[in-house]
Every structure is written in structure tokens, then in C-alpha cells.
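Notes follow once the structure below has been shown.
Coming up: chain A.
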Amino acid sequence: MTTVFDHFIEKSGPFTPDWAARITDVPAETIRRIAIEFGQARPAMVDPGWMGARYHHLIGQRRLQAIIQTLVGGIDKPGGWLMNGEYHHRSEKAWHNMQQGGEQHGPPVERPGMGFAYGLLDIFANPAAWEHGKPGFSFVWAMEQQKAGKPSAFLPAMADTGLYEAVKGELTFNGEPYRMKALIMNAANPVRHYFPAKRWEKMLSSPNLDLVVAIDVLPSDSTLYADVILPNHTYLERNEPLLYPLGPETGIGYTTRLRAIEPLYDTRDTTDILCEIARRMGKLEPYLEGIAEYAGLDPQVLRSEVAAAQSARKPLNEAFIKTAYVAMGKFSGTMTGRKMSAAEVEAVIREKGLLMLKDAREVVEEMNLPRKLPVPTMSGRLELFSPILESFARQAGQQPLFNPVLGYVPRMVTDQGDKNDLGANEFYFTYGKVPVVLHASTNNNELLAAVTEPKKGQFMGLWINASKARSLGLSNGQEVEVTNLRYGPKVKATLFTTEMIRPDTVFLPSAYGSRNKKLSIAGGKGTALNELMPYSIEPIAASFMSQEFTVSVRPVNS
Partner candidate 1 sequence: MTFVHQEVWHWQIATYLFLGGLGGATFAISAVLHLFEGCDRKMLSVAVMSSIAFLVIGTVFLLADMLQPLKAIYALTNPRSWIFWGVVFINFYFIAAIAYVIPLLEEWPMLQPIIQKIPAPILGLLERFNKLVALGGSAAGFLVAIYTGLLISAAPAINFWNTPALPLLFVISGFSTGAAFLLLLSMLSSNPGAHAISAKLEQLDAMLIVTELIILGAYFNFAMFLPTGARASAEFLFHSPVFIVGFFVTGLLVPLIIETWGIFFSGHSEGKKSGLPIILASALVLVGGYLLRIYVLKAGMFQYPW
Partner candidate 2 sequence: MARYGMVMDMRTCVGCQACMAACSTENQTPFWSEKFRTHVEDKETGTFPDVRRVQLPRLCMHCENTPCLSACPTGATHMDKNGIVLVNYDRCIGCYACCIACPYDARYAYDGEDVSRERELYGKLVSHEVPHVDKCTFCVQRLNEKLEPACVATCPTHTRIFGDLDDRKSEVHKLALSGKAQALNQGLGTAPKVFYIPS
């Protein structure tokens, strides 16, 4: 009998330190040394990093990081990876429900791990969940592609797959047309932030799209395409409608955003905008019910708060947060044994900025996964073998990407695969953030732009190795044309020569290239990353393969 562990040892055979050294430029002795040090430190920690979805095999990379972390026992242990408070809470709730007997799961948002994904599938991929009998467009696309034996994606939960096809009128579901006629963009700037720019420009200008609505605080490259722009409160003027868990924090706590100043202009919270649209469509009641169910609010309380807000001519946003305080008050009872009133919850949040119900130490003690609670897998234990990948392999055919043990997926920067012999002015491409711009939306802020100016090269330029630039006759500050050699798009950029980058790679800060001249500071400045990007998605979550190409860099012919 062979165990999963035996399979792992066998499958990892060819992938030696010497093999890795040839690919990574990290010496084999260093790899060996670190492997031994890592294995002997208990616990040790792999820092998984951010913004990794750029290659086909990223999910495999994350999986391998988790496997390595598990092998040294560094799961839910101080010094290793600590699950967040919310995950602990949901896992405990799911375990509790299961013990009470049966599969009562509660709303999908409350399910831990893959349960959450399957919960979403149950709604967005399930025709039976909708009156009109049609699932979400991204799943329709995936299903239709699969039926036709074409490349698809298994879990396009937050993807835009199928959207363009739906707008164009090319998408069908079980032989029936699946059309997209209206779009609401809430605080989203897809023309600048999604990949690629051209796809969204065409989509939003399609004659088939009757209505494009943008909810935003500033003119953006996407509001240029909107039929209606609904002005939103800025972050300083905005109240959130709900309470939210604390993200990566291990303790169980909740927070929200409360406005720092009263709104200066005739703007609205998104909640009020959406509720008003629902009301004018005659659908406010069902809308409120849906939200209450989704967010775990008491629908009675919500309805009465909304009615009170309406008669007092107050924003409906306040009704939601008040209801959320009530729900939190009750919930806190289940966590600490002491219920709180809505007023108490609000007072703590206003004073401390958050409501802590269980601190990290207690959570790791009492709700440890898997030492005290089963992990939400089929066996309740940390599993190195991936049944999900195996199910994908069964559907889409065996391939390294879906290997449930270990599959090596080589880098693909051309249609044929990897490329190690680059041309004279050919480079690998990478991109990332800079400290002065948040989510690429603050590049129009005058103060941040002023602070950027002394480091314009580092923050806005295309990084290229200084020695390499010299050998190509290129200089710092020079305008160049960057061409995506695999997919074709071209952009212009300004060079920043530095030794802080490999000679075979260039780096572009991702936060610039706004085109809307109404952005008095950011309009027309910098290079738009998404104008260089292809439309290329990987088959699991449909994330964008945004570095699977090489680029050429040459001077702009003036």
C-alpha cells in the first residue's frame, strides 16, 4: 500500500536542488541549507506574498507553500501560519452544526474553506437558485465552454468570463440567449484596472449595452463610458452599512467605517443608491430580505429601521448599520457569554475602532485547527492530496496543473512554452505597487503626487538594469516603446535605470496611465499597465495570466 506521502516523495524525485538552481539562479547548496534549516526550525514560516496570480501554476505554488508549511507543523501555531479569527469562527460553527446533526450550513458567507466556494457555486452556478432559471454569466460561460470541449474555468466565481460574450450577444445557456443589457460599476474602474483595457473599452461602448451606470467619487477612465454617473461619498464621508471581520487578525473581532466629516456635496452612500434603484423598480422589500439573509441580519429589525429612516428622511445606510449593531449585540453573546445592546456595540466601535470578542491567544488555544477542531476537509485533517484538483483532472484530463499530488508546470512566456535565450532587447516582465498610490485610485491626489515627484523615476518609470540599459544605448528618463512580444500590445514608458533589477527583467509600477484628462493631476501621466496585457486566464479560478510573455524595449522614434 502506498500512502500520499509515498506519492509525494516519488513525484518530487526529479525536482532536486540542482534542478532548481539552474532555473532560479539560487545556488544548490543554499537551497539545501535553507531546506534543512527550515525543516529543523519548529515552527518555520513561508511568507506566501501577495499579487502572485501571474502564471498558470500559481495555485500550485500556493498549494506547495501550504504543504511545506504543514510538513513543519506550522499551521495555526504561533510562529507559523495562523488562521484568521473569522475562519476559526466559521469552522467551529460548521463543526457545531454537523454535530447537531445534518447538513444545515447557513448562509454561504458563513461557511469555512471550500465550503464557501461550494456555497457560492450553489447560488451563482445553480439555475435553480434563480427565478429566471439562469446562473451567473461567468458560470454560464464556463459550462458552455466545457460542453463544447473548449478551454474553460472551474471556479470563475469573481471573474468576468462570459461578460463580453454576453454583451456581444454571443452567449447562450442551454440554447437560450444570455444577454447583458445594463451594467452598474460600483467604485470600479475596469477600463484601467482589469485586463486588458481594450476588452473593456469595446465592451462598454457596445451598442448592445443600453445602460452603463458608474458609482464613483472621481472622474475615471471608466466613467468616460457611463451613461449615468451617480456620485458617491468619499471615504471620509462614508458610513459602511455592515460590520466586518478583522481580516488577517487571528482574534475574533469586528469593525466598520464611520464617517469623519459630514458629506460636503450632494452625494450618496452606495447602500442608498442601490436601495433607491430597487425601490423605484418596486423591489425594495425582496432586496432588503435578500441582504438580511445574506448578511445575517434580522429582517424585521432591518425593515423597521429602514421605515424609520425613510420617514425621518435620513440615509438608509444608517438603518443597515443600526440593524448590524443589533445583530452583533446578539452574536457577541454567543462568543463571550454576555449579550450586548446595539448602543453598547456602537459605543465600543466609536471609541476603540473595533469590537474584540475573543483575543488571538484564546482563539489559538480553544479553536485550534486541527488540534482542537477538525479542518473543513473531508477527513477533518490537513490533507496534502487535493481531491478538488483530482476532480478537475477527471473532467478536463490529466495534466500537471491538476495533479492532485505534485505537478510541475513550467513557466510559459511564449506559445511554445518557456524561453531562456532572450533577444538583445528582450526582457521578462513584472509589475507591482508603489507606496504612494493606494489601489491605483489615489494617483490624482495632489499631495501624494507632490510626494511622488522627487522619486518619479522609481515610482512611475519602467525599471531597467542600468548596465543593461547602457549596453543598449538607453539612458535614464528616456521615453521607450514596450511591446508585448507574445500578444502584440504596445505601450510607451519612461525608463528608470537602476541596479536593483535583474538585467533580463523590466518592472512597471502598476498605478498610473489614467487617460481621463478631467483627472487634473493624474490624467495623461505614466504608463497604463493594462494596455500591455492580454486576455489570458488560467483554468481554475479564471485569474489573469499577467506575466506569461516577454517584452521588447526600444527608443521611441520621435
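What we mean here is this: a residue touches a chain if its C-beta (ideal position, glycine included) is under 8 Å from a C-beta of that chain, and two chains touch if they have at least 3 such contacts; residues count from 1.
Inclusion criterion for the candidates: all candidates are chains of the complex that A comes from, given by their letters.
Note that this is a predicted model, so its numbers are computed, not measured.
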Worksheet entry | For chain A, as assembled in this complex, the candidate in touch from 1 or 2 | 2
Discussion item. For a test of understanding, state which residues of chain A touch candidate 2 in their complex under the given definition.
Written reply: 435-436, 446-448, 450-451, 453-455, 458, 465-467, 498-503
